[in-house]
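Every protein chain of the complex appears in place save one, which is left out.
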Amino acid sequence: MFTNLRPVNKLVIQAVLIVFAVIWLYPLVESVIQSLQINGFDNYLAVIQHPKVDYFRVVFNSLFVAFCSMLIVSVLASLAAYAFAKMQFRFKNVLFYSLVACLAIPATAVMSPLFFTMKSLHLMNTYWSLILPLAAFNAPFMLLILKNYFEGIPNAILEAGMIDGSSSIRLYRQIMLPLGLPAIINVMVLTFIYSWNDYIIPLLFVRKESMYTVTLATQFFTGTTGQTPEMVAQLYAALILMTIPSIIIYLFGQRYMQAGLTAGAVKS
Amino acid sequence: MRTKKWQWALTGVVAASLVVSACGNSNNNAGGESSPSGTAPASGGKQETITFWSWVPTDIQSKKVIEAFEAANPDIKVEYWRGEQTDFQKKLQVAIGAGEGPDLMGMQVGGMLNQYANMLEPIQPLADEKWGAGWEEKFVPSSIDQVKSKDGSMVALPLNLTGQEFVLYNKAIFDKVGITEVPKTYEEWKQVNAKISEAGIVPVAMGAKDTWHDVDMFVALSNQFAPGQVYEAEQGKVPFTDQAFVDTMNAWKQLFTDKVFQDGALGLSTYPDARDQYFYSGKAAMFLTGSWHVGFGLPGGEKEGTAIENDATGMFLLPQIGPNPSKAVASVDTALAINKNSEHKEAAWKLLEFLTMGEGQQIMADFIQGSPSKIGVEVQTLDQFKFDSEKEAVGVVNQEIAGAIGKRLLDYPELNNAIGIAMQDVAAGKDVEAALKEVQKVSEGIAR
Partner (left out) sequence: MSGSRSVLSGGKAYLYILPILILSGIFLYYSIGFTVYTSFHQWNGIDSQMKYIGFDNYKKLFDDTTYHIALKNNLIFLVCTVFIQAALGLLLAVLLRAKLFGNNFFKSVFFIPVVMAPVIIAAIFRIIMDTNFGSLNETLRALHLDFLAVSWLGDPKYALMSVIIVNIFQWMGFSMTMYYSGLLAIPDEIYESAKMDGSGFWRTLFRITVPLVGGTTSTLVVLGIVGSLKTFDIVALLTGGGPGRSTEFLTTYVYKKAIDEFNGGMSAAAGVTILVIAVVLAVVQLRLGNRQQNNH
């Protein structure tokens, strides 16, 4: 199917791909064109030098929050996935399903309790108030992915390690983590993206402009500017500027991600 | 090789957690309004920081008005957060529900104020003490009634009043197609629209995606069919299936079937869509909005820099569609309330006083975001308008608001939602009576 294609077929495939790519590129190209209206690249400069929204600070905040929740999720989820995939213990299924059940909690439905939690933990106005809930909301999904992948790591390797007398944490470190790296990187990239894109948690817990994230900044631009043609162009420039960092992250992780994404789901 | 990667990752985790805890701490010290260390002095003296959340003042307005306040009160620093209505409502509700939230906050009268009443500081005793008895007479009478909750206690003070339903129009376009008079009746309106359409311009931009705007139309329109009836229905004394409302809905439906409103109006929000993409871009000749827009032509106002910057504009009242004359409906636009749990009530009161009674009231009045709630405050920026028609519009609007037939905002949020949805359904072709029955059903479920 994929080798020795006839030229005609190659042409057809290429054509179909191009058609879809054009559709998918259209909104992006449209916003790039819009962002260059009137003042060209000065629109980008205007966003970067905006008096109320400090672009680099905003990007730093989002990077920092997304990075930390990514680390927490990958450590916590891989530890738990290791146990669920490779250990035998009571209540295993109950515990697993009760964690996976949390997969579907919409943040919108639990705004009040989240706020109470944050208040009683005295985490208001700190980065923790963003990092921890984002980590908690992402962890169940990442656990599911990692558990699937870890199950595919042959027991024989672990057994060999056990014969050498390695402790379970050592096996985790020396076998599960290196072998599970593709899936772990995949989980890291996904958690990063989800955290980066989240809107409601920063909205609830951020009060100071110095802690604005890219999504809050985006909403700031869409909500308060846009009256003049220049501002419309700037709005588009802002939308693009807010997206660039996550695209860079994706391009970085892409190589690893593809290996990891379904390695656990497809079993041959 | 692989082990190395892993060790590197571990180092990363440790380093990151150190940074996080460092940041966390530094943020705690910087202090939020709720943390015990929140009042820590910033530099020298005893500077107190208060938080203020609202949707009005807008960003441009807040800059001026808060700077003026801080200049007059050097010992108080104001942290102002402005959110669009939807963001503002969710952020505020969640915070106040947890016994938190800003020291001073914007309140919409009617439904919102009633719900928050228990968590707001009673204003009457404070005002009596600071301003002496009889201070109420300094405010527009109707505005003082509206800042009282259902049980009659006063929990906020009015910043300004606004009314609906107004039409902002582009006089340059009117002139170009030879329209000399603004339409007063439905027939005239349709004729005007036909002329504008011929010139390839969208006549009227309406943002009917917003249920609040639809409800404004309902209240304004129904007062043309049966004056005051809507307030009876609001209190459950008249059913929403009453003929007056059937007529109102039919008239509303006609606005769509007669193509008075642009195609796709139901998918368009009033702000920013209809405003920016249609009216400010010069692609539409009229735009349905509230009296708060009448000052948009002032220097530094929204109009500056738009495609219609050099076009004269004006405002007129919604034309008469029903059997009775068209009248404005007006309410307090922004009421200001102090958080019952605030630790800075004294400072919050100072800002509240500044905005409602003091210099802030004048600054806000000069932006013409709404009519002043304090009696005797005159707008001093009228001469700054570039066009006479814009200056005249302020007079038109203020006169209509003074002669308003009733209030704009209804008391029950679920009723607002139900009416808004029914109107969108009707505009999309649903049977009027079926839609009104659903409103009535919701109305019957309200514990009044």
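Per-chain residue numbering starts at 1, and chain names A and B are given in the order in which the chains are listed.
Criterion: a residue touches a chain if its C-beta (ideal position, glycine included) is under 8 Å from a C-beta of that chain, and two chains touch if they have at least 3 such contacts.
Quick caveat, the model's predicted, so the values are computed rather than measured.
Novice: Using the definition of touch stated at the top, determine which of B:228, B:267, B:299 or B:395 touches the missing chain.
Specialist: B:267
Novice: For chain B, which positions touch the chain that isn't shown here?
Specialist: 86, 89-90, 93-94, 96-97, 99, 111, 115-116, 118-119, 202, 208-209, 211, 262-269, 273, 277-278, 281, 283, 413-414, 416-417, 421, 424-425, 427-428, 430, 438, 445
Novice: Can you name the residues of chain A that touch the chain not displayed here?
Specialist: Residues of chain A in touch with the missing chain: 1-3, 5, 10, 13-14, 16-17, 20-21, 24-25, 27-28, 30-31, 72, 75-77, 79-80, 82-89, 92, 95, 97, 99-114, 116-117, 121, 132-133, 135-137, 139-141, 143-145, 148, 150-156, 158-159, 162, 168, 171-172, 193, 196-197, 199-200, 214-215, 218-219, 222, 235, 239, 242-243, 246-247, 249-251, 254, 257-263, 265-268.
Rule of thumb we're sticking to: only the chains that are shown with their structure count from here on.
Novice: Touching residues of chain A toward chain B in the complex: what are they?
Specialist: Per the touch definition, chain A meets chain B at residues 52, 64, 67-68, 71, 75, 111-112, 115-116, 119, 122-128, 131, 173-174, 177-178, 181, 203-204, 207-208, 211, 219, 222-224, 226-232.
Novice: Write out the stretch or stretches of chain B touching chain A in their complex.
Specialist: On the chain B side, the touching residues are 2-3, 5-6, 9, 12-13, 16-17, 19-20, 23-24, 27-28, 30-35, 51, 58-59, 79, 81-84, 87, 90-91, 94-95, 97-100, 272, 275-276, 280-281, 302-307.
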